[in-house]
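Omission of a single protein chain aside, the complex is shown with its protein chains in their original locations.
Per-chain residue numbering starts at 1, and chain names A and B are given in the order in which the chains are listed.
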Amino acid sequence: MKNLRFYIPVSVFVVLAVVMWRGLYLDPKELPSMLIDKPLPAFALTTVEGAAITQQDLPQQVFLLNVWGSYCLPCLIEHPTLMRLAEAGEIPVVGVNYRDKQELALRWLDDNGNPFAFSILDEDGRFGIDLGVYGAPETYLVDAEGVIRFRHVSVLDEQVWAEKFVPAIAELRRENN
Amino acid sequence: MRPHRKKRLAIIAFIALSMSAAAGLTMFALSQNINMFYSPTQIANGEVANDLHFRIGGMVKAGSVEKSQDSLKVNFVTTDFVNDVPIQYEGILPDLFREGQGVVAEGALSAQGIFVATKVLAKHDENYMSPEVKAAMEAAGASPQNHSGLSEQ
Partner (left out) sequence: MLPELGQFSLILAFCLSIILGSLPIVGASTNNLLWMSLARPLAAGIFVFLAISILILAYAFATDDFSVQFVAQHSNSLLPTRYKLTAVWGGHEGSFLLWTFMLSGWMLAVAIFSKSMPLDFVARVLGVLGILCVGYILFMLATSNPFDRIVPLPPAEGADLNSALQDFGFIIHPPTLYMGYVGFSVVFAFAIAALLSGRLDAAWARWSRPWANVAWAILTIGIALGSWWAYYELGWGGWWAWDPVENPPLITWLFGTALIHSLAVTEKRGVFKSWTVLLAILAFSGSLLGTFITRSGLLTSVHAFASDPGRGVFILAILGIAVGGSLLLFALRAPLMKSEFGFEPLSREIFLLANNVLLVVAAASVFLGTLFPMVYQALTDNLISIGPPYFNAIFVPLMGILVVLLGIGPITRWKKTSLVFLTSQLSKVAMLSVVLGVVIPLVIVLRFSFAATITIVLAAWILLSMLRDIKNKTANKPDLRSGLKALSGSYYGMQLAHIGVVVMMIGVALTSSFSAEKSVLLAPSESIDLGDYQFQFNGTLPVTGPNYIGDEATFIVTKGGNPVTELYPQRRLYLASGTPSTEMAIDAGILRDLFITLGEVKENGAWSMTIYIKPFIRWVWLGAILMACGGMLAAADKRYRRLRSRSEEKAVNSGRAGLRTAI
């Protein structure tokens, strides 16, 4: 077998390919979301419309908590998805209007449509900091007990919805029954 | 052994020798130049020796950036939402550095527990926006809604 040396390149490549394949699934050290499986932080704020609101007013079922702002262009990209979810009544969506101005937020909802059951007005970003938000958009999946079960960072489009949220929600609803 | 086989062997030996010398050198260089990467929690847990040169990564804690007004010194806090590490840096921060965004700093931990950075890299994600945009938009007389209007003027 003196021709064995011609197999060296392909063998080296196979090893490398396996390493790279493993590498793909390495968690690129996602910033820890410390609140996963912990209850939402308590708050006493107002809605964007001005009504007083606390954690007691959150839906008593599985719901989405979506962080948005009128300054946030990617939010416009995910907006159609949220609108569709709200209109179809698939799941209640609660907004967190993060580090925004009330009148701009209201105008934004007016111009683009309001997919939210209500939006928590978080002008100084305190609630966002408690939640560990690092920017808009971000979406949390919260269960009926008010415990955060899943967090998605950046745009929530139909693909993310179908691939990540639908299975997670089905799981949660099964647990509850 | 025929002469050309001998030559061939000599050449193969030459290649093998230089390859292994190169491999040895490479490994040595590699072992000398590894920068470990730690999170604030790992630092808080004492996983790092004080004299070690390493990288730290986390978010820039909101409201923690203090820029000196008469020098290039900057202090800020990096956090992974569990533990915080104060960072000291002298120099110009990268364009994409800002509060609430990811940051990677390279340097060493001082005896006082302050990370003295020699290099600061900002990490950001294009799918994010920060409220600071709004101020800029207002300054330019535009908001995301009437952007297209502005271009028609």
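Assume a residue touches a chain if its C-beta (ideal position, glycine included) is under 8 Å from a C-beta of that chain, and two chains touch if they have at least 3 such contacts.
As the structure is a prediction and not an experimental result, all values here were calculated from the model.
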item	value
Contact set of chain A toward the excluded chain (per top definition)	3, 6-7, 9-10, 13-14, 16-17, 19-26, 28-31, 71, 73-74, 76-77, 79-80, 83-84, 113, 153-154, 157
Touch residues of chain B, complete complex, unshown partner	4, 7-8, 10-11, 15, 18-19, 22, 25-26, 29-30, 32-38, 55, 57, 67, 69-72, 90-93, 95-96, 102, 104, 121, 123-127, 129-130, 132-133, 136-137, 139-140, 142, 144-145, 147-148, 150-151
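Just so it is clear, only the chains that are shown with their structure count from here on.
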item	value
Between chain A and chain B, centroid-to-centroid distance (C-alpha), Å	26
